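One chain of protein is taken out of this complex; the other chains stay put.
== chain A ==
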Amino acid sequence: MTGMEEYHNSSEGSFSSEEADVIVKECVDNVVGGEDYSQSQVNKWTSSIVERCLTQLVKHWKQNKYIVTCAVMQKTGGGLHTANSCYWDTTMDGSCTVRWENRTMYCVVSVFAVAVA
């Protein structure tokens, strides 16, 4: 029965922070790995990173709503802090934050997965 097949497609189980970490790292490496900070390109980079992460995450776990944020900052010695506070169901929802850097910039990607029902 084709209906049953679709139900079992998302056999990855529930959202896992460790797996999401790997997926996000790979996406970031693919977009900005080896590049130097460039004011003209940064718009394109952040868009690509969030879009890629989102598509990969949805492919893995279809049953969640996702919020992906990405911050790219030039390395000038200044500090950057992010904090998250969430009001949700801790048994079903999860998040994952990835910090990535190279010689000229920092990249922080946060993924929030929210269950729908």
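Please note the rule applied: contacts are C-beta pairs under 8 Å (C-beta built on N, C-alpha and C of every residue); 3 or more make two chains touch, one makes a residue touch a chain; residues count from 1.
We adopt the following convention: contacts and distances are computed from a predicted model.
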One chain isn't displayed here; going by UniProt, is it "Tctex1 domain-containing protein 2", "Trafficking protein particle complex subunit 2-like protein", "Sestrin-1" or "Serine/threonine-protein kinase 19 isoform X1"? "Tctex1 domain-containing protein 2"
In the full complex, chain A touches the hidden chain through residues 37, 39, 42-43, 45-47, 50-51, 53-54, 57-58, 65-89, 93, 95, 110, 112, 114, 116-117
